[in-house]
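With one protein chain removed, the remaining protein chains of the complex are shown where they sit.
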Amino acid sequence: MEKLVELRGIVKRFPGVVANDRVDFELRRGEVHALLGENGAGKTTLMNILYGLYKPDEGEIYVRGKRVELRSPRDAISLGIGMVHQNFRLVESHTVLENIILGLREDGLRIDFEKHRRRIIELSERYGWKIDPMARIWQLSAGEKQQVELLKILYRGAEILILDEPTSVLTVQETRRLFEALRRMAREGKGIIFITHKLNEVMEVSDRVTVMRRGRVVITKETRETTKAELANYMIGRPIVFGQKKASAQLGAVVLKVIDLKVLGDRGYPAVNGVSLEVRRGEILGIAGVSGNGQVELAEAIAGLRKPLAGRILLNGVDATGMDAGKMIELGVAYIPPEGNKLGIVPGFRVVDNLFLKAYRYPPYSNKLLLNWGKMLEKARELIEEFGIVTPSALSRASSLSGGNIQRLILARELSGIIGGIPRLIVAAYPTKGLDIGATEFVHDLLLRYKEMGSGIIFISEDLEELLLLSDRIAVMSGGRIRGVLAREEADAEKIGLLMSEAVVQAG
Amino acid sequence: MRTGKISRRKFLGVARSAAIAGIVAAGIVGGIAGYVGGSSAAPPRTVTTTTTVAGAAQTVTETRTVTQTVTGAAEPLKVGYVYIGPVGDYGWSYGHDRGRRWADEHFGLPVKSFYRESVPEAEVGSAIETLIDEGAKLIFTTSFGYMDATAEYAAKYPDRYFVHISGYRSGAAGNAPENMSAAFAEFYQLYYLNGLAAGAVTETGVIGYVGAYPIPEVVRHINAFVLGANYAYKKRTGKNIKAHVTWIFSWVAPDEARKAAIALFEEKNCDVIAFTEDTPSVLQVAEEYWKKGRKVWSFSHYSDMREYGPNAHLTGQIANWGPIYLDFYRMVATNSWISVDIWARIGDYTPYRWRRPVEQSTAGQPEGAVYLAPLNPVIPSEWQMLIKQKYEEMKELLFEPFSVEGNLGEPIKDQNGEVRIKAGERADHDMLWNMDWLVEYIEEPLPKA
Amino acid sequence: MIEWIESVLGLTIQVGTVYLLASLGEIYAERSGVLNLGLEGIMVMGAALSFIFTLAYGHLVAILVSVVTGILMSLILAVMAVYMRLNQTVTGLALTMLGLGLSGFLASPEVRKVMLLALNPLLPESLLAIQEAPKLPEIHVPLLSGIPIIGCFFRQNVLVYVSYIAAPLMWFILFKTRPGLSLRSVGENPAAADAMGINVFRVRCVATMISGGFAGLAGAYLFLGFQPFWREGLTAGKGFIALSLVILSTWNPLRAILGAYLFGGVEVIQYRLQLFGLGALSPYLLTMLPYLVAIAALVAVSIESVRKRIGVPASLGIPYSREE
Partner (left out) sequence: MSLKIETRFGRIRVERRVGYGRLYSISMTLLSLALAFLVVALILASLGLDPVKAFQVIFGVFMKPSLLLESIKQSIPICLAALGLSIAFKMNFWNIGAEGQIYMGMIASTGIVLLHAYYGFFHEWMVMPLMFLASFLLGGAWCLIPGALKARLGVNEILPTLMLNYVAILIVDFLVHGPWRDPKGYGFPLSIPFPEYTKLNIVLGEPAYTGLLFSILGAAAVFFLLEYTKLGFEIKVVGQSPAVARYAGIRVRSTILLGSFLAGGLAGIGGLSIVSGIIGRLRPGASPGYGYTAIIVAALAGLNPWVTVAVSIFFGGLITAGGALQMSMGIPKAAAQMIQAVIFLMILVGEFIKRYRIVIERPGASER
């Protein structure tokens, strides 16, 4: 079969990280090729290189056997390469038609709306979609928006389609419809690269699969010849081992009780759709699931950053529904946000400012009006020591810290008890994402220590290994709902995987 | 100044019809190159003018000898000016700068004058300080808004002399230090004469006025103008004049003046319009109507504006601040300063103070601080004679517009019919400076805000 | 009555054209995501140069020079705000200051004289010192200018006709052609446009230059087409009124026509109202009106649903960078 794309020895370095390390990859005509890997494995970087958004530091790109140099998306588009980004790149106030023909160089200056309208309807019908070309993007559902993104590419006659985590925002039906369309496109002779970290989808739709881990390609295989378990091993890098770190589970009173919570997501539909759960003192409740299934929204609702649509949140028996972040902090909720370097710190501020980003307003660090920098600096130095934050001084800018140290800083701020003592509830969203082994260990140990000290902990992760390692119970989340809660003793990767995949099938 | 061989009008006409695009691109390139080259070679403009003593022997009297012994020829008198606007523009500040140059030229003794232009009212203090730093002995501040600051700095520097233009604070008036004088060039008499000219030529019997702000200064000008027009028109036709006023709420706003003038011309069928605005815009508009075949008239204001409307120009009021300034130069140079409150009118600062016979009248010729612009020959000769006669009479204050004599023997009434000036009365300084009523012939009420 | 309407309407068009020309360009800049606060400065430069160059070479050259200068000045803004990603507000204000200073300097009598002589050594001396230039002649369109009421639209100078053509043309380009679509997309969602291979920086740069060109043209019109008498700071805030007009027209060139004539109409009619004895209407309140209306319009378009419907440039004032 003809090779549509071949990437040879691609290297891309970002300051401090090698995102792609001598990556080889090929795409054949007529196949759906899954590109599998955890977040941060380098999948998206690789595809951005193929789409001309980044320039590789080393390596060669061949399209249909010819060596090419891609300087911008424009070059990629002219070679028949199209990409659907994880976040839709659509102009909300424009019509479908305008979005599709944007940047198209065809006929004269004037846009022949009627011609394009007919062609768009024709094209979308071919894949069984019903799209009104004159509708405005903001009127469409997520699934329809994705169809527009695909149409944008197909309309340019692209043969090489890159889809970056296309299902993360889709309902089950929409996912199914997307897969049908993809199969059809493959039959028509196009090549499709399907970036995902969801094993089910790989098995369901792809012909071949390439697994990436830490910037390198682990293996490329025919999908038929592999299993989910095998792929999971490749993804994580070693077989899943069970709990090495046992901490006595002295369960206490209920710290957090969530009842039938519904929370609106950024895209305007409920991301959390009727979640109920309970966390006790000294308990780690792990939340497993593919990211983008409402975990972050749930965490943010508990941290007071999102107003719930419905349901209740009880903290130590106090009704905290709808309270803002400040109130939640006062009730003893510590929140470790995902992507700490974006949301968790102010890069332009000093380390001490970032350490006291929340605690500055409580005594003894301030009185009614004034800040007490002496106290803060003194405490900051202690915390830097205690949490092993590597920084020239407490007065250095946070932007000069490495990722691991930023995470330590956030942990120090959230957990050290500078805000009215040990936190009663810790909500940790992907706290080890992107960290090296040492830093990961540190986070794990820290969470276990606080568990022993009696905090209730919600631990959100995609990494089954660490979930099994730390959690007392594991709740599996998917499609905005809790699909099941397993005690650690009864939990294993297979059961969790089953719950996750069942959920995909069940989800209404 | 303007002595080109081709007349400017003619040239403009050529420019208009031929649309001189011919010189186009080459011209631009060459022009820019020429400008760059030319500008670096061009001498910097100098702001000092010095005149030799010898040339002025005729006009300067004994005081000169005193001066020479006091100040010495080597030590020129340093004079500073503060202007509210840019000197390059046509209006108020331009007029003062012309006055400065005139005074320097006519002083006859070494003088060094310098100015600061476009000084906002809040920055007049720093302007005065820099002038004093330059050694200015005498300082003129030429905007109403500078009044308080001038008084303040007069108190701070008792060894310098200050003259404030268009205000009411001076040592003479008792509300400022003794080293501060006030001066103003008053136009209302000239506006009355303008009114006579307007009444003499109007065919519709409707005249207009574009006013800057509804403040007493402008109001007395409007009233004088309308009284004059009524005098002539009623004498001509037996009917009262009709007058309309629009306000543009700005001293300098060429485009607003245009809109206001057009409204008067078209809405009320006015055919003579006077104005208080520092540009010849109203005159330009009137001239445009001439081109379209409608005979309408307007005036000069502050300087001779004939070239902006050769057909439409009737006459007008012109100020030369030079003689006023010169007077203060002399006072300082001769150490004979006394604080004064000058209100320069027709006949002031003229070498020959007495009225002349009508046939030899100087009306329409430059003299003194305020004078009449040249009269358009279109004004019937008997009315020209009347204008000249009144002009001469006003030199000796034999005639006062705001009196029964100025209104064909009738008492002057305001818009409500209230009699403001009865027989035998004349408007005094206070009445003129506080005038807040319009005469009966004006249709629109005075805006209150 | 017909005569009255013609007179008022004809003048309204003359007054409104300044705002129309200026806002047409600004609509393009803002639609691409660049707020050109240098409008006032560019306009006053256009006026000053059209004054000087008309005396030297006539109208056509003067208008061209004004437009080119406007484009060059806005290029400063484009480089600083688009490529260097400096704050657009501050840069625009600096440009306005520069324009006001430079125009006053170039048109001051001494410099003007040197410049005129260098441009055209044959100029008679009488022309070197005057403050006015010949006004653009009115062109009467045969037949059309004779129609009652409508006729006044066709007794105008050439730049007014330019604005008649430019407004619908600019609308057409913006909404019906490819470059227009690219431009709108860049202002709404530069990342989306970038992904489709559109050079965001270049589009923004060009749009800013278009706004500069039109601002230069507006300045030339203000001087040559309405009241050809030069004074320093001639524009007197008209650039900022044009800015508020852009908001009021919701970034639509066709609506800008209506808005411009509305603003123009208010200015014209207020003098007539004074003569009808309605002078009590506070002139200050009337002058405030454009600004207050613009603020109200801003509030209205910032409501999410309205914003989407109208297509308010969502990334207005936000510099774009491709972040890794």
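As written, the chains take the letters A, B and C, and residue 1 is the first residue of each chain.
Convention: contacts are C-beta pairs under 8 Å (C-beta built on N, C-alpha and C of every residue); 3 or more make two chains touch, one makes a residue touch a chain.
These figures come from a predicted structure and were not determined experimentally.
Taking the complete complex into account, the chain left out of view touches A, B, C. In the complete complex, the residue from A:E6, A:D57, A:D132 or A:E230 that touches the missing chain is A:D57. The omitted chain makes contact with just one of the residues A:N87, A:S276 or A:S399: A:S399.
Contact with the chain that does not appear here is found for just one residue of B:W102, B:Y213 or B:W343, B:Y213.
Shown as candidates are B:E117, B:E287, B:D348 or B:E444; the residue that touches the absent chain is B:E117.
With the whole complex as reference, residues 14-16, 57-58, 72, 303-305, 324-329, 335, 337, 341, 343-349, 353, 357-358, 360-361, 366, 369-371, 373, 397, 399-403, 406 of chain A touch the missing chain. One chain of the complex is left out; on chain B, the residues touching it are 36, 39-47, 80, 86, 88, 114-123, 125-127, 129-134, 144-145, 148-149, 152, 168, 213-217, 219, 249, 433-436, 448-449. Contact between chain C and the unshown chain involves residues 35, 37, 76, 80, 83-87, 89-91, 93-95, 97-98, 100-105, 108, 110-111, 199, 201, 232, 237, 240, 243-244, 247, 282, 284-285, 287-288, 291-292, 294-295, 298-299, 302-303, 316-317, 321-324.
Just so it is clear, only the chains that are shown with their structure count from here on.
Between chain A and chain B, the least number of touching-chain steps is 2.
Farthest chain from chain B, judged by C-alpha centroids: A. Chain centres here are Cα means. That of chain A falls 47 Å from that of chain C.
Averaged C-alpha coordinates give centres for chain B and chain C that are 35 Å from one another. Within chain A, not a single residue touches two or more of the remaining chains.
Looking at chain C, no residue sits in touch with two or more other chains.
Of all residues in chain B, those touching chain C in their complex are 1-8, 11-13, 15-16, 18-21, 23-24, 27-28, 31-32, 34-35, 37-39, 42, 45, 85-91, 118, 244-247, 249, 252-255, 257-260, 262-264, 266-268, 279-281, 284, 288, 307-308, 443-445, 447-449. If you check the complex, the residues on chain C that touch chain B are 4, 7, 11, 15, 54-61, 65, 104, 107-112, 114-115, 117-121, 124-127, 129-135, 137, 222, 226-232, 234, 236, 267-268, 271-272, 274-275, 277, 279-280, 282-284. Contact residues on chain C toward chain A in their complex (touch as defined above): 173, 176-179, 181-182, 184-185, 188-189, 191-199, 307-312, 314, 322, 324.
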